[in-house]
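With one protein chain held back, the other chains of the complex are shown just where they sit.
What follows is chain A.
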Amino acid sequence: MSSGISILVIDDNKIRASIIEEGLRDAGHDEVILVHQMDGLVRQIADINPDVIVIDLENPNRDQLEHMFQVSRTVHRPIAMFVDKADSLSIEAAVDAGVSAYVVDGLKRERVKPILDMAVSRFRAFSKLAQELEDARTELADRKSIDRAKGILMKSKGLSEQEAYELLRRTAMNQSRKIIDVAQSLIIASGLLAD
């Protein structure tokens, strides 16, 4: 069943855009158009004539977009989302998630709200994923550094792997530092002192 609402998603991040698209399609919105390219955006919007525009907040073209909505005669007048002050929680949630939306004037808010909620939750999910990926990368890099530091200690002090790790851990505890910080400075120091 089609909702009959056409939605334009403007996002430089193609992965995030397709995550949102998928969510919207699952919710029964067939007319979802993704735009990554900012060139000729005004003409594209005029051609597509969307009912709802979802845009990421990192996009530097928001001022241009809002101006166009004010003056254009070719586009139906979209207005900023949640103009109703009672929606301050929704506004905060959206800005927090890094997304904004514009809605053609007159479209009933009951019909638009689920679309915006969807965009906000998908933006959040994407940020969480990106953060997890970043954490995983850091964790992997940390583990590699600790392994290297252990190797240095094993070689220079003739310790077993377990003893080397214990030494790192004790040093960190005594100095109230993280093991990774001790390992990194040990790697740098041994690099500087190596022949």
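The rule is short, and it goes like this: contacts are C-beta pairs under 8 Å (C-beta built on N, C-alpha and C of every residue); 3 or more make two chains touch, one makes a residue touch a chain; residues count from 1.
Just so we're on the same page, contacts and distances are computed from a predicted model.
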Under which of the names "Histidine kinase domain-containing protein", "Cobalt ABC transporter permease", "Transketolase" or "Bicarbonate transport ATP-binding protein CmpC" is the non-displayed chain listed in UniProt?
-> "Bicarbonate transport ATP-binding protein CmpC"
Which of A:I19, A:I33, A:I91 or A:A125 touches the chain that is not shown?
-> A:I91
Residue of A:E31, A:E66 or A:D142 touching the missing chain in the full complex = A:E66
Pick out which of A:L57, A:L129 or A:M173 touches the chain that's been left out of the picture.
-> A:L57
Could I get the residues of chain A that touch the absent chain, sorted low to high?
-> 57-64, 66-68, 70, 79-80, 83, 88, 91-92, 95-96, 100
